[in-house]
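What follows is a short report on a single structure.
Complex shown without one protein chain; remaining protein chains in place.
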Amino acid sequence: MSDALLTLEGVHTHIGRYHILQGVDLVVPRGGFTILLGRNGAGKTTTLRTIMGLWRASQGTIRFAGADVTARPTPDIASAGIAYVPENMSIFSGLTVRENLVLAARAGPLQAGKLERIFSLFPALERFYGLAAGALSGGQKQMLSIARALIEPRDLILIDEPTKGLAPAIVTNMIRAFREVKKAGATVLLVEQNFMAARMLGDTVAVMDDGRIVHHGAMAELAADHALQHRLLGLHLDTHQ
Amino acid sequence: MTDAAAPGKEEVRVGAAPIDWIPIVLTATVALAALPLVGSFSTWVTLTVAGLAMGMMIFIMASGLTLVFGLMDVINFGHGVFISVGAYVSLLVLWPLSGWVNSPSVALNVGVFLLCILLSMAATGLFGWAFERVIVRPVYGQHLKQILVTMGGLIVVEQLIHVFWGPSPITIALPESFRGAIALGPGMVAERYRLIAVAVGLVVLIAMLVILNRTRIGLLVRAGVENPEMVEALGYHIRRLFVGVFVAGSALAGLGGVLWGFYQQTLTAGMGLQVLVLIFIVVIIGGLGSIGGCFIGSLLVALVANYTAFLEPKIALVSNIGLMLIVLLWRPRGLYPVAGH
Partner (left out) sequence: MLARILSRDYPRSRPLTLVLVLILFGLAFAPFVFTGSQPLNVAAKICVFVLLVAAYDLLLGYTGIVSFAHTMFFGIGGYGAAIALARLGPTWEALGLGIVSALVVAGLLALVIGLFSLRVRAIFFAMITLAVASAFAVLASQLSGFTGGEDGLNYQIPEVLRPAFRLLENPVLGTNVNGRIITYYLVFFVALAAFLVMLRIVNSPFGRVLQAIRENDFRAEALGYPVVVYRSIASVVSAVMAALAGIVLALWLRYTGPDTTLSFSIMIDVLLMVVIGGMGTLYGAVIGATLMIIAENYLQVLMGRLGEVSKGVPLLSALFSADRWLLWLGILFILSVYFFPEGVVGKLRALALGRRTETSAGER
């Protein structure tokens, strides 16, 4: 598996007395989008948080770029080249848009080139550059959260349900931005409930249920196989188009 | 995220960084409302200056506590003892250099004052570093034990002060040129030292604002108070940041101890615990973790304490408790609640 950027082997995670992840095996290949699908409570968010070290795997191994990162502290995992866009966005609302980006660009001062790229993806951020992030709208906050992950080149970006609760027009914008990101060759592990968005972006797909990966394969395969979709996701494609 | 669901709103959310002016206006209103109650304008000025001086000192001492809480959810009941230690360490300067203290030379007076501050801040900073390692770190994340152990630390250090400096209160004198009062206008006087305390407080406040707003460390502290987990996910070690803030907060408590010691002109090992009570009231009023709230809370508490002490000395003791209850009724999380706390 020379092309595997991130591998999870038999990962278990407990939160308090709850056993959330029950042996997750997942491979994220280098380049392209891997989509993590599954119903609410299947363990998608927990998977991302466990990769980041925000929750600790009680068993199993997580390898990133060949190194075992299972027990590493979160900042070290981030420094190794993983960016994280959590579900609730977690922008620093008391800081300005600029300050949020300054902190995300760890290397030093913000470079004009990098900023231009961000602004071309998310023009709203340029407009509100000096404004407190807390004053942004929900969609803009989400963009800022994603921008923080893109401002520096990262080997892997974990994104948790970026389109959740956003208006359709904004979702369209966001998908457009993700396509740009994809074109630039980034590797993304994306948790997405919106199957339409998932189908448009995904190269590979993993489906979770009850703390395990129940399906792993190419996106095209799942997109073409309605029976499989129905079995795994319980959805009829027609109603989602 | 209900607002995001309405597409039209996307474009219209423009405005400056939201500052909640109500508590600031409230503090000013309290000060103005006291004027007719006090009756005499010159007395009011004296009381207000005293309140501002006291507020500045409390702010210096409370800021570290509130930041430490905001950043790591650690409530340090031992914080008060840094104040005592800071005050007592200044004796190491004041006793050998008593000639400087009593000299009429302003330069020597200022020199001994600055030396006290520097030595105390260095000592309490170092002491804070040790306290964090020995007392706080093992019980990190466990509130109950944290309260118990840091309170235990306060008791032990307070007793150690007794061991080293003896159990009886120690009186200290202000440097010669800091004594007395100066006239601000016809019939209006303000004690010199109070003005000095206000000035030192302003310097600390400005320095703190510059650091918090203009440096990467400051940005990290502000971000960390809001969401420590995300700061880690961006690749920063929040522990190191926390230790730094803990040390800085301890040093500020030491500085506050020096200022407070000169203000009271009597040192006791228990002075820290006494001030800690005020600090707790301040940070609860201001909102745990909020620096702005801490500042407004300090001024509010100190002003109310000074006005009531003049108007009705008997209720001055409980006025701060009353103030706290009123604020909590109005805003249960304090004047400036910090997200996530």
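General observations
The letters A and B name the chains in turn, as written, and every chain counts its residues from 1.
Everything below uses one rule, namely that a residue touches a chain if its C-beta (ideal position, glycine included) is under 8 Å from a C-beta of that chain, and two chains touch if they have at least 3 such contacts.
From a predicted model like this one, the values you see are computed outputs, not experimental measurements.
The chain not shown here makes contact, within the complete complex, with B. When the full complex is taken into account, the listed residue touching the unshown chain is B:I155, out of B:I19, B:A107 or B:I155. Against the chain not displayed here, subunit B makes contact via residues 75, 77, 135, 138-139, 143-145, 147-149, 151-153, 155-156, 159-160, 162-164, 167, 273-274, 276-277, 280-281, 283-284, 288, 314, 317-318, 320-321, 324-325, 328-329, 332-333, 341.
Throughout what follows, only the chains that are shown with their structure count from here on.
Distance from the subunit A centre to the subunit B centre is 42 Å, each centre being the mean of its Cα atoms. Contact residues of subunit A toward subunit B in the complex are 52, 54, 73-75, 78-79, 84, 86, 90, 92-96, 99-100, 102-104, 106, 124, 128, 131-132, 134-140, 142, 148, 164-167, 169-170. Subunit B contributes residues 1, 3-7, 9-10, 13-18, 216, 219-220, 222-223, 225-227, 229-238, 339 to its touches with subunit A in the complex.
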